[in-house]
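One protein chain is absent from this view; the other protein chains keep their places.
Moving on, here comes chain A:
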Amino acid sequence: GKALEYRKTGYSVDEPLTDRELATQYNNFYEFTTSKEAVVAEARDFNTSPWTVKVSGLADKTGTYDLADLIDYNALEERIYRFRCVETWSMIVPWIGVPLADVVKKLGPQPGAKYVRFQTLVDEEQMPGLNRINIPWPYQEGLRMDEAMNALPLLTVGMYGEILPNQNGAPIRLIVPWKYGFKSIKSIVGLHFTDQEPKTTWNILAPNEYGFYANVNPDVSHPRWSQSSERRLGAGLFDGREDTLFMNGYADEVVSLYDGMDLKKHY
């Protein structure tokens, strides 16, 4: 992919990066296919240029933005984050983007805006997985406003020094490192400010399994499997699992967001 200009930051992890090849060839992107190994091929011809993002709802600067008008490409930064999938695999990736909080501020959310909802592109011509599986498209995710304004969420346009590969959510995706990967929505075309908790796709599909918050939490099991440990991509056949960290290791930065909340209830 095309190389990006960016600056390094102090956001890093004390462990080696996942090989680029692994992080870009093992992806969940059901709009293309449910096979993680096959997404690369299915998304090869995905056309992401031009790309616009529609901003709507309770904000002053609603409208349709070209990607370059939404993201300040002169302010790109690299952040090395842990990424933990709800399916219990994980990786460590150098993402490139801008803080979501900066973009949200720029869009002028109104006092009534309590949540922000994101939507993925739906394009049957380009996304062969849409008709193969019974999911109410478009894929939707959301954050509470204070979560969105936290310093960690990154509106991401690149990884490993280059623009995002299609299978990783080109041209623009969200990365929310303390939440399970499905919150980190891909190929975003819509951003909506609202006073209601948005319906989120996995929560609609299986409300007892996937909550709105989806914070990484080793003490709260998925009903069908444990979340207390994970397999790092690239680990060998005999390397076993790693312990999963509370809030994926970002508790210091985010735990105050959930003061007084029962995290077993708000999973």
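Methods note: a contact is a pair of C-beta atoms (placed from the backbone, for glycine too) under 8 Å apart; a residue touches a chain by one contact, two chains touch by 3 or more; residues count from 1.
By our rule, contacts and distances are computed from a predicted model.
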Missing subunit (named according to UniProt) among the choices "Formate dehydrogenase (Quinone-dependent) iron-sulfur subunit", "PDR/VanB family oxidoreductase", "Protein-methionine-sulfoxide reductase heme-binding subunit MsrQ" or "Monosaccharide ABC transporter membrane protein, CUT2 family": "Protein-methionine-sulfoxide reductase heme-binding subunit MsrQ"
Omitted-chain contact residue, chosen from A:P111, A:G236 or A:G260: A:G236
Chain A residues touching the omitted chain (full complex): 22, 25-26, 30, 34, 36-37, 87, 89, 132-133, 135, 205-206, 221, 224-226, 228-229, 231, 233-238, 240-241
